[in-house]
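Rest of the complex left out; these chains stay put.
A, B, C and D label the chains in the order they appear, each numbered from 1.
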Amino acid sequence: MTWNIYLSGEIHSDWREQIMAGATEAGLPASFSAPVTHHEASDDVGVAILGEEPDKFWHDHKGAQINAIRTRTLIGKADIVVVRFGEKYKQWNAAFDAGYAAALGKPLIILHQDEHAHALKEVDAAALAVARTPDQVVSILRYVIDDALPGYTDTADPAQ
Amino acid sequence: MTWNIYLSGEIHSDWREQIMAGATEAGLPASFSAPVTHHEASDDVGVAILGEEPDKFWHDHKGAQINAIRTRTLIGKADIVVVRFGEKYKQWNAAFDAGYAAALGKPLIILHQDEHAHALKEVDAAALAVARTPDQVVSILRYVIDDALPGYTDTADPAQ
Amino acid sequence: MTWNIYLSGEIHSDWREQIMAGATEAGLPASFSAPVTHHEASDDVGVAILGEEPDKFWHDHKGAQINAIRTRTLIGKADIVVVRFGEKYKQWNAAFDAGYAAALGKPLIILHQDEHAHALKEVDAAALAVARTPDQVVSILRYVIDDALPGYTDTADPAQ
Amino acid sequence: MTWNIYLSGEIHSDWREQIMAGATEAGLPASFSAPVTHHEASDDVGVAILGEEPDKFWHDHKGAQINAIRTRTLIGKADIVVVRFGEKYKQWNAAFDAGYAAALGKPLIILHQDEHAHALKEVDAAALAVARTPDQVVSILRYVIDDALPGYTDTADPAQ
């Protein structure tokens, strides 16, 4: 079985690449997906394809709906959804994705720094893990997918 | 049929009271519910009932999970979910609720000021109405529940 | 048990009133709902409540989405969905409602004249009854809800 | 992941072929399906296989039900449903498919000319994109499936 992991949220650092590199290095049978992370493309896709809108609200609306074709489909197919909250911006789409995934019963891993813990308590309360670093997410994936926990499973296990 | 309306989001103004008063005045068969809107109660409920936690993370966690008993149940029973985003704070729980409701297929009405439109575009894209004022929400409810649109349905309608 | 009957489709004749009158006369425990049947209100509701749109597409879009709050909720709560196709117009919303109800597993009764039979064959194929007159729909409701079939159940039935 | 795209609606022009050719040219991992587009076969399949019917209604019914085995199964397996409305005919089956797909939560792309916009407003209101040309649909698929938006993603993106 290949595990489908959806990586939602912050698009201004390379956390997705770190997780994917770690998973590759560990040889995990995992397939990763994400929203379109090109900020301008994601903002403008509606009008770029379907025609200009003089009103910014509809400019945004057309783009956001096309993005939803991708994001809702991939969340729906995911076995695990990881949502990262960064230091800046409102990131309401990240919290929306977390709620969306929670209602579908998807296991959630939330990734954020300590200073956001109080503001994210309702989101964290719906998660099965709250991590601080991409490395921790990789460790969780290694354990969950591959039974591997350094210091434990790399020593002899008589029951296996 | 009584319509169940869940009012999620900002808890620092009286928008819920305005909507409920408007619905009452209009005589709508609607029943409203909401999260616990007492900020401190909502923060402390976990430790107040189940015992102190020295670690703030678990303090928050215990409270947020008890709040989830209420919020997820009421969203699950709602016919319409209204989510208001205010001027301040991260309000990730509001966006989480919107995503949660969207995944359950609940009709969403989002209520916010223009300056948040771009940051909320993914949330708005999942909504069936984006309003600026509680009065507009009341008007939508009057129309949706009661067929009433001032200037239209209060004049003669030969087909009815 | 009260049966919820949703009456979708054509809004230019009094077929809904005929069915409701027939059901009342028969004393059926049935509750009827419908889309907003005031044509102009239904067209303009979006801009009337949420503000003007210079572009007719968005004028229509805002209204149609508010109408969807009503129609999808009521179809979702219906026990039986009746969809009438009239003589004029495209009536794509009627066919959309039929498809929507079919996917939810709602029993469908389609009401139309013979000349539309070929064009409606896919819609009829999803229905449990295809009727020509409101009276026939009333007769079906009487039978389904109340066991009553004139000429049969009004004579003695030894097994009951 | 291969994306399953169902192409519903009008069968008298080559719009399906245009979309499939565009997707192939773009190298998209997409698999396309559609109703049987041979008009006469689709009309007669019931009686051709299961025996003649003197009554045209049952002739149509037997065929439409066999077509439904195909269409409902493929819509149920689709990740995206595209529905095209042409210039002619009632096309109620297209609107039925749109409603059916909407109730299943499938992302909808509607394809039609401007003159049908008002009549299709309820259908468009359920869609995540409303396009005018097959090329636009291909562009949406390229973006949604492959992150590709000409003029944006073909320039350097430091976050990827």
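What to note about this one:
The working rule: contacts are C-beta pairs under 8 Å (C-beta built on N, C-alpha and C of every residue); 3 or more make two chains touch, one makes a residue touch a chain.
Since the model is a prediction, treat every value here as computed from it, not as a measurement.
Within the whole complex of this structure, the shared sequence is present as 8 copies, and 4 of these are drawn in position.
Going forward, only the chains that are shown with their structure count from here on.
When chain centres are defined as mean Cα coordinates, B lies farthest from subunit D. Of all residue numbers that take part in the contact between subunit A and subunit D, under half occur on both sides, making this a different-residue interface. It takes 90 degrees of rotation, in steps of 5, to superpose the Cα atoms of subunit B onto those of subunit C. Computed centre separation for the pair subunit A/subunit D is 30 angstrom, with centres defined by C-alpha atoms.
Here the CA centre of subunit A is 26 Å from the CA centre of subunit B. In subunit A, the positions touching at least two other chains are 65, 68.
Note for the complex: subunit C touches subunit D at residues 56-57, 60-61, 63-65, 67-68, 71, 85, 89-104, 116-126, 130. Those residues of subunit B that touch subunit C in the complex are listed here as 1, 3, 79-80, 107, 109, 127-132, 136, 139-140, 143-145, 147, 149, 151-153, 157, 159-160. Interface residues of subunit C, counted against subunit B in their complex, comprise 4, 11-14, 31, 33, 36-41, 44-46, 48-50, 62, 65-66, 68-70, 72-73, 77.
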